[in-house]
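Shown here: the complex without one of its protein chains, the others still in place.
As written, the chains take the letters A and B, and residue 1 is the first residue of each chain.
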Amino acid sequence: MNLWPFVLYAALVLITAGSMIGLSAILGERHKERFTNQPYEGGILSEGTARARFSIKFYMMAMFFVVFDLESVFLYSWAVAARDLGWVGYWEALIFIGVLVAALVYLWRLGALDWSPDTRRKTR
Amino acid sequence: MSSADFVALLPLIVLGATAIVVMMSIAFRRSHALASTLTLVGLAVAFWSLWPAAGEVPRQVTPLLVIDRFALYYFGLIIAATFAVVLMSYGYLERHDVRREEFYVLLLVAALGSAVLVSSDHFISFFLGLEILSVTLYALSAYLTERGIALEAGMKYLVLAAASAAFLLFGMALVYAETGTMSFPQLASDFAAGGAAHLWVLAGIAFMVTGFGFKLAVVPFHLWTPDVYQGAPAPVTAFVASVSKGAMFAILLRFFYQSGSRDLHATLLIFGIIAIASMIAGNLMALFQNNVKRILAYSSIAHLGYLLVAFEAGGLFGAAAGTFYLTAYMITTLGAFGVIAVLSASGRDAEDIEDYRGLFWRRPGLATVFTVMLFSLAGIPLTAGFLGKFYTVAAGTNSSIWVLIFVLVATSVIGLFYYLRVVVALFATEHIPSDAERPLPVVPAMGGVTLGVLALALIWLGVYPHVILHAIQSAMSGIF
Partner (left out) sequence: MFHLLWLVPAIPFASAALLLIFGPRMSHRMAGFLGCASIGLSALISILITWRFIALPPPGGNYTQYLWTWMNVAGFHPDIALYLDTLSLIMVLVVTFVSFFIHVYSVEYMHGDEGFSRFFGYMNLFVASMVVLLLGNNLLLLYLGWEGVGLCSYLLIGFWYTEPKNSLAARKAFIVTRVGDTAMALGLFLLFDKLGTLTIQPMMHAAQLQWPHGSVYATAAGLLLLGGACGKSAQLPLQTWLPDAMAGPTPTSALIHAATMVTAGVYLIARTHVIFQLAPTAQLAVAVVGAVTLVAAGFAAVTQDDIKRILAYSTVSQIGYMFLGLGVGAWTAAIFHFMTHAFFKALLFLASGMVITSMHHEQNIFKMGGLRKKLPLTYWAFVIGGCSLAGLPLVTAGFYSKGLILWGALSSPVGSTWLWIFGVVGVFMTSLYIFRLIFITFHGECQKEPSHRPGWLMGVPVIVLSTLAIVGGFVELPSYLGNHPWFTNFLQSSLPATIEAHHPLMSELGAEGWAVLAFFLGLGGAWYLFLRHREVPEALAAKGLGRALHRWWYTDWGMDWLYDRLFVRPVGWFSRTNKTDAVDLIYTGTAALTRAGWASLRLTETGRVRWYATALVLGTVIFVLIVALL
């Protein structure tokens, strides 16, 4: 088979990327003054470390979102073809929801849904 | 889905259901004994369900899964090995101040992933099984969160496994792009018609090798192994080394045999290089290692190299030899890490070779089991490891892959050195640490019995391999 287009394409990609970085490194100005590394004019001055610690609940929130989002995606695609899939499809969807409910119950019992710190039970 | 499909899938269904049942039991009543008992019962039922399932094979269930004798044999291996891991985990976890019950849920899900993997004959189910397995293993590796080293292991495993999975996925995509199918049997017909010569297909297979190679931990995708083996809790390491690799080897056999891509010149060349590099590197790196878990990690690299020799040998004989070798290797690994698990106190795992100095005089039973395991790894006669190696060499000579055979034999000799180093430490009579220096925990009854059974199984296989060989022979019908 003809490899040339591929090789050419790959070469062009490398050349483009390389020249963008390389040329700016060669041609670009270099400052090393006091405010060189500060955001320009309208930006906000950074403060503290970038490794800020967030409450676990943000992650919880994100995870719950992903879980239920995915659930709705699957159910949507099932709903479109529900008549074609018949009872077997219905049961399969039911099992799917059942497993998710089980997981939800588990998380609930674990206290993952208790929002404020004081109501959270000690489970351990 | 017919009832026959349902029966054929029963082992998978039982595994999945058990995971949910255990999870629910934790939600309502947190008890270590309850969770582990439910897990064991579930695994036992899953094992039992192999028999009704055997009545329905071979059977294609949905385009994704095929339940045949090959899959059932590996189901059996996976379930039995998980059972052993659960037994040795109980005592291990009792000594650690963590939430113990979720461990079993993760283990069951990992077993489910492995089972999906060995029964898949489609890229989708392959990837699905692999990810189910991997994701649970990340969590399991880092299970002892109070240990920095465990977190490190989990993290490394996560990053690298994700990277390798990306390669695998890309490889699959390339193959799909060229052939337009993701099912192994259809790939086979496409390849047979000459599609295999296409560059995209070949490149795709080469990318997929990375995915396989990572999970199997063969050179040059092996570097994570010692770190993860060392960091992960001993029972998890046992699982990673036995079940996860076993399942991966099974899908390796199934994919390459069923799709016919094993016979490609490129495949043979790549796996030949990998096998040689793994045998040499694995054995050499273990030589003067003082951490027993790392020794076993390096040794596993070498053993997977031996397994690839069986793969290279090809044919029914090669596949059967590989499967027998793997069976023996799984028992051995479980036993070796089991010894580490039962000897590990709460603070750290018993992984220093000094922990084992003179163990024979302090815990003769454990030391004997460990010796048997090491002998089997070294391939000393009357153990299953010897027969496995013997069959592998025989299969290799049948196919005249002399270079690989030569490397296998030469590196086995090197390997003997570090296995015997540990054995020597076990039987050392001088500088035996006192109980005050290195206290030995009480061996949990369940763990001890499990180890004894594993050691007996190993010798039984080495002396009377008839039954297993017969099962393997008929299992190979699945991929031929």
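Quick notes on this structure:
Criterion: a contact is a pair of C-beta atoms (placed from the backbone, for glycine too) under 8 Å apart; a residue touches a chain by one contact, two chains touch by 3 or more.
This is a predicted model, so every value here is computed, not measured.
For the chain that is not shown, the touched chains among those present are B, taking the whole complex. The residue touching the chain not shown here, chosen from B:Gly42, B:Gly76, B:Gly113 or B:Gly213, is B:Gly213.
Which of B:Ala33, B:Ile124 or B:Val159 touches the hidden chain is settled by the complete complex: it is B:Val159. Among the residues B:Ile295, B:Ala310 or B:Leu387, only B:Leu387 touches the chain that is left out of the figure. Touching the missing chain, out of B:Glu56, B:Glu102, B:Asp121 or B:Asp227, is residue B:Asp227. As for the chain not pictured, it touches chain B at residues 155-156, 159-160, 163-164, 167, 199, 202-203, 205-207, 209-210, 213-214, 219-221, 223-224, 226-227, 265-266, 269-270, 280-281, 284-285, 287-288, 387, 390-391, 394, 398, 414, 417, 463-466, 469.
One rule holds in what follows: only the chains that are shown with their structure count from here on.
Distance between chain centres (mean CA atoms), chain A to chain B: 32 Å. Residue ranges of chain A in contact with chain B, taken from their complex: 1, 3, 88, 99, 102-103, 105-106, 108-110, 123-124. Against chain A, in their complex, chain B makes its touches with residues 1, 20, 23-24, 26-28, 30, 99, 198-199.
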